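So the structure is just underneath, and the comments pick up after that.
Just one protein chain is left out here, and the rest sit where they should.
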Amino acid sequence: MTGNAVMDVLQVTVLVLVAAGATVVVRTRERVRLVLVLSAYGLLLAILFFTFQAPDVALSELTVGAVALPLILLLAIAKVRKRPE
Amino acid sequence: MTPRQRRWLFAIAAAGLVACYLWAFAGLPGFGHYPGPYGPEILKHAIAQTNATGVVSAINFDYRGFDTVGEEFILFTAAAGMSVVLRKLRGEREGRGEREGRAKSPYDRARNRDLPPTSDAVRMPTLALVGPVVLIGWWLAAHAQANPSGGFQGGVILATAFMLVYLSGEFLAFRRLSPVALLDCAEALGAGAFVAVGLAAVAQGLPYLDNFLPLGQVPGAVSSSGTIALISFFVGIEVAAAFTLIIGELLEQTLLVRAGGR
Partner (left out) sequence: MAVFPFLVVAWIIAAGLWGLVTSRDLIHQIVCLIVVQSSTYVLLLGVGYVTGGVAPYFYDISPHAKAVDPVVQALALTDVVVEAAVTALLLSFAIQAHKRFGTLDPHDLAEFKG
């Protein structure tokens, strides 16, 4: 029974962190900082999926949400940046 | 409507929405008490029927392979759509470049970039990591039947390997390693081969995407599980090509910005 209790505590902790992370992401306004916070949020989600016994989805979220998506976002931000003319 | 009024309207509507959600969640059987018959049924028969010990990959590429074909084409369409949306404006950009007297290709512009050269501390690790990352991505894409991996994850990691080449400052090497024509062919090959595997089953009188290749002796070995490993390999190629195309399109856009004007 202790195994289940440990798993419960772990899941609740990471769920609270994910909820806090989502709040931080939507409250960040600057673009580059937003991308970095999104990458950290992707990492938190991957940890959450590990605690939900889903390593497949965790690996997918890690590669897509913490690496590929911030890359794409940074390139788009570089494109629309206001340049000193 | 002022922003304050907008926020109050949203708060009221969101409260209603969240109330509906919570009412719906109250009807769920509680966290950890999954009742449904679908999951346990598949778990009982998956290894015997497909010889794949990674049940999630077996579901993705065999039991629900048709959904995966559809999702492949979502990625395919997104990459193609990006090329269409961004290419139309590229024509305008080239015109303005001529007016400035410099009608050059992005590659010429890349050579004239006045950026500081990448420091050695960045170049060495990124270039040293390209080989291992390609190996890891390939390994993940090819071992879907036993590992918690598969075509999607392996493909994205392969695309990151191309990005490492760009990050080390070698944009021209990146473009030469991954010309758009080759990436288009690779993406089409991946998507088309997936569909072709399904059609090969139809040609033998079986249902579409049926697992018709020999299933192998040992569950979870590399040579086992029939079409699952094959499809995962092709999906890896397609996803890697699609992501590299997407990133390449955006990179070309940033180069056009740096050449001159917006």
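To keep things simple, chains are lettered A and B as they appear, and every chain counts its residues starting from 1.
Rule of thumb we're sticking to: a contact is a pair of C-beta atoms (placed from the backbone, for glycine too) under 8 Å apart; a residue touches a chain by one contact, two chains touch by 3 or more.
Remember, it's a predicted structure, so these values are computed and weren't measured experimentally.
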Touching the absent chain when the full complex is considered, from B:A78, B:V180, B:V195 or B:L213
B:A78
Pick out which of B:V56, B:V133, B:A186 or B:L251 touches the chain that's been left out of the picture.
B:V56
Against the hidden chain, subunit B presents residues 3, 6-7, 10, 14, 17-18, 21-22, 25-26, 28, 30-34, 36, 38-39, 42-43, 46-47, 53-56, 59-60, 64, 67-68, 71, 74-75, 77-79, 81-82, 85-86, 89, 146-148, 150, 152, 156, 219-220, 239, 242-243, 246, 249-250, 253, 262
When the complex is taken as a whole, what residues of subunit A touch the one chain not shown?
3-4, 8, 11-12, 15-16, 18-19, 22-23, 25-29, 31, 34-35, 38, 41, 45, 48-49, 52-57, 60-61, 64-65, 68-69, 72-73, 76-77, 79-80
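What we mean here is this: only the chains that are shown with their structure count from here on.
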Distance between the CA centroids of subunit A and subunit B (whole Å) is 18
Tell me, which parts of subunit A touch subunit B in their complex?
55-56, 59-60, 63-64, 67-68, 71-72, 75-76, 78-79, 81, 83
Can you name the residues of subunit B that touch subunit A in the complex?
54, 56-57, 140, 148-150, 152-153, 156-157, 159-160, 163, 243, 246-247, 250-251, 253-254, 257, 262
